[in-house]
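Below is one structure. I have some questions about it.
Removed: one protein chain of the complex. Kept in place: all other protein chains.
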Amino acid sequence: MSDVTTSTGFLGKVWDLANPTRFLRFANRLIPVLAIITALLFAAGLYLGFSAPQDYLQGATVQIMFIHVPAMWVAMMTYSIMSISAIGSLVWRHPLADVAIRAAIPIGAAFTFLGLVTGSLWGKPMWGTWWVWDARLTSVLILFIIYAGLYALSRAIDEPTTAARSLAVITLVGFINIPIIKFSVDWWNTLHQPASISSLERIAKPALDVVFLYPLLTMALAYSFLFFTLHLMGMRNEIFRRRIRSMRMLSARAADKGA
Amino acid sequence: MFGDHAAFIIPAYAITAIVLIWLSVQSRIQYNALRKELKILEDSGLGRRAKNPATIKAPK
Partner (left out) sequence: MIALLKRDLKLAFRVGGGALTGVLFFLAVVTIVPFGIGPDLNLLAKIGPAILWIAALLASLLGLDRLFQQDREDGTLDLIIMQPHSMTATVFIKCLAHWLASGLPLILATPIFGLFMNMEPLAIAAVMATLLVGTPAITFIGAVGAAVTVSLPRGGLLLAVLILPLVIPVLIFGVTAAYGAVEDPAPFTAPFLILCALTLFFSVLGPITAGWVLRNSTD
């Protein structure tokens, strides 16, 4: 992705992929490679993570960080990718962008869910409570609700083009709203939560030592590659689903004519 | 290995593993099912660019 700015050739290639058949060939070749890289990265990340020493403040629970923080990063990355796809879908009517949004929603929701659950499991031994209405946690919960709403919407509309437009619009409206929501939740939080949280915050993000940084970054890479693998698989499924749908309609029309 | 906090660390890893593996597996299962369905449709003469729509017969 590094040569986006340097060559128009890259954009041209992306445009070529708009052809679903070409995309499928590309995906079929890429998915196994990505899957293997993902597996290797997970193996390395887990090894590094479990061989890391215990943190003097958090003890062994620092292990949870290695799966919690990457889940959150990928959850946010997914929403950004969806927003970019939404622009692609609305401005250029790029058919793959539609497919990309739809395929990303359940994956993003799953990573957000994992971030919330592992965060909760980390919070209990560290803060003594499963959940605090802290600004960051609340924002993530709202992000999860947005994902859930988008998922419900994507299930509710059958017709692919209508669904794509609706999903793209709501994704973008949500994206525009995210800074506002973040700002308002921060405001609400400083009003309702006195200093008690700031001491918790310090525990939550200590200056990371290298022994923790490497496993964390490896796991983050592993999560990202897992996302790309799953996303490509989801897009491939979605293309198949659309083909089957259009074939069924074609055959229904043919049967209608025959009758 | 995890000291006092095993009760939190193990569930965290377990649920992550379950969700991520489930995501991958069900995506794979869907892929196989969809491909099979597509194959049946294609075999019944419903090519994506079927030359003559009149010759298409409805699949069961």
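Here the chain labels run A and B in written order, and each chain numbers its own residues starting at 1.
Everything that follows uses one rule, which is that a contact is a pair of C-beta atoms (placed from the backbone, for glycine too) under 8 Å apart; a residue touches a chain by one contact, two chains touch by 3 or more.
Only a predicted model underlies this, so the values are computations on that prediction, with no experimental measurement involved.
Asks: Kindly name the visible chains that come into contact with the excluded chain.
Replies: When the full complex is considered, the omitted chain touches A.
Asks: Considering the whole complex, which of A:S80, A:T129, A:N177 or A:S246 touches the chain not shown?
Replies: Checking the options A:S80, A:T129, A:N177 or A:S246, the one contacting the hidden chain is A:N177.
Asks: Given that one chain is not shown, which residue among A:I31, A:A44 or A:A148 touches it?
Replies: A:A148
Asks: Looking beyond the chains shown, say which of A:L46, A:A71, A:V99 or A:V185 touches the absent one.
Replies: Selected residue, touching the omitted chain: A:V185.
Asks: Which chain A residues would touch the chain omitted from the figure, given the whole complex?
Replies: Missing-chain contacts on chain A: residues 142, 145-146, 148-150, 152-153, 156-157, 162, 165-166, 169-170, 173-174, 176-177, 180-181, 183-185, 187-188, 191.
Just so it is clear, only the chains that are shown with their structure count from here on.
Asks: Which integer distance in Å separates the CA centroid of chain A from that of chain B?
Replies: So the centroids are 18 Å from each other.
Asks: Touching residues of chain B toward chain A in the complex: what are they?
Replies: 1-6, 8-9, 11-13, 15-16, 19-20, 23-24, 27-28, 30-31, 34-35, 37-38, 41-42, 44, 46, 48, 50, 53-54, 56-59
Asks: Quick one: which bits of chain A touch chain B in the complex? Just the residue numbers, please.
Replies: Chain A reaches chain B through residues 50, 54, 59-61, 63-64, 67-68, 71, 106-107, 110, 113-114, 117-118, 121-122, 124-125, 226, 229-230, 233-234, 236-237, 240-241, 243-244, 247-248, 250-255, 257-258.
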